[in-house]
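Here we show just some of the chains, and they stay where they sit in the whole.
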């Protein structure tokens, strides 16, 4: 693991910030988080799942975060809290704060004189900021980033190296865009003309709300006419594709490699599984959960979990079963015929 | 939306360029396109689908483009044309032309003295053009692009920021490559040697025809020995993967996240759905359409639409049905046994 910031905190100090009951020595100080197995003196670990109780017994961490049910499962100094994983997230953030921006524009960066870079921003080597762009206070624009003309970026946003933002897009405050992200490339708008394709200019923007994080190499296309919108608090993993005119509701999380086709609307508080796909022009309600590798081809109005992945088997078994899948409708008809012929007394009148 | 070029056109001027009948005041001038809902005075909207007739009634746009069936569905000044969507594409392009290249090589760009950059090219900050490369007249090489040794790029092609083209590849005229595109990386050629892998040098090129557009973060690998070819007029969306030795026929369109494995040949005028996959060494005829999330594992000789996505359900229903899928072959055998036992009079002799 990488080293933390070097500052240590006592359990008592941690509980004072984030709540929780301290059992055992409240003056024990920790400098970094650890897994139960990887814990060493000076670290604090956590138990978020009873499956890991055996590891709890053997950990060498100096302290642990546990839930009420595991309150007495260890003699180590500990913080008891209803949500150990959340507490762990807070302690990990306390011990590993983002490095603050190093204010200044690297001499190799190319910042247009009509761009506006607010105070306390770090602009890295070879970054390019075009005319009319505005970078809010306390932002980091990493090495090799490209910020197009007229782009607006809110305060304290962090662009990791080699992020691209096309012209006129809007990025909120405290947003994190990882390397390789492309915001605002043209949506896939083409009109057929006797076998050839005529491009439709994409004149909308991408608008990204506050506190959004977007993973490496994810792409969010600009709207065809109106905007593509990622509302506040959304968390997008790597290599996700968001097509033009999509709207993703606040606080929705999407796992890697998911794809959302044009003009789809995803609700708030949704969880979208890895490599899943959302068809174009459909709507997902709030609180919908989509399983991995699932294609959602119709709108979903009710919260719940929806799945459509083929269950894997050995290739030998798959060959047999998949071959029958191509005859499933015929098989169903044959069963109906059997039922009508009297095979099934409960169904023979149907 | 972003603002257009500022020029306005009257309906009469538009119809003179692209055809169509003008009904209502032909002198009405428009400066930008809009959706029906988003239309404001000075914009022109369109109706390509009768589903949106209610929005037509309420639009505030100054004019609309409609098909013959909707000729009298509005009192607004309008252009009547057999293909409203195509006309919309043309008008949108008229009102939103690409910004012309700003000729010149940015002082931070690194252009090898043995590279050749033709007239009226714009080479952006931090771009790199290697020895022996040729950039045709009127091209834009965006910020941070890399053009490898010996690459040839045709006239009026536009590389958005941070495109990479490996050595010796060929890109046609009026091509658009979006940010993050990688052309000509090594194909995935490895030979097994007692459990280890020996790399096979990839000495082919990528050859991209005229009028191709390739979306953000799409990758097209160079051929193992001969070339990977994207024929003229193809439109590839974002995050597509084209493996080595593939050939994609002219005017084929591929939606985002599709993948084509090595040495596959896709016909002309095909439409390939999002997140679909084409197996290696197979051939697809012209005019084949592949649905989203479908794996094509064998060659297809007949035009038509082909599909292979698992239909999604609630997770509860999926669990029940998917469990049975693993026994489908056995189920078919049991139905056959029932039929042979006399349950189905029509089948009992089989």
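A few points about this structure:
As written, the chains take the letters A and B, and residue 1 is the first residue of each chain.
The rule is short, and it goes like this: a residue touches a chain if its C-beta (ideal position, glycine included) is under 8 Å from a C-beta of that chain, and two chains touch if they have at least 3 such contacts.
A quick note: this is a predicted structure, and the numbers were derived from the prediction, not measured.
Complete-complex copy count for the single protein sequence, taken from this structure file and not limited to the 2 chains in place, is 3.
In the analysis below, only the chains that are shown with their structure count from here on.
Remark: chain A and chain B have CA centroids separated by 26 Å (rounded to whole angstrom).
Residue ranges on chain B touching chain A, taken from their complex, read 1-2, 4, 32-35, 38, 83, 85-86, 88-90, 92-93, 95-96, 106, 108, 124-126, 142-144, 160-162, 176, 178-180, 213, 215-217, 233, 235, 237-239, 251, 253, 255-257, 269, 274-275, 292-293, 309-315, 318-319, 322-323, 325-329, 331-332, 335, 338-339, 343-347. Interface residues of chain A facing chain B in the complex, by the touch rule stated above, are 108, 110, 126, 128, 144, 146, 148, 150, 162, 164, 166-168, 180, 182, 185-186, 188-193, 195-201, 203-205, 217, 219, 221, 223, 225-227, 239, 241, 243, 257, 259, 261, 275, 277, 279, 291, 294-297, 304-311, 313, 317, 320-321, 323-325, 327-328, 331, 334-335, 337-338, 341-343.
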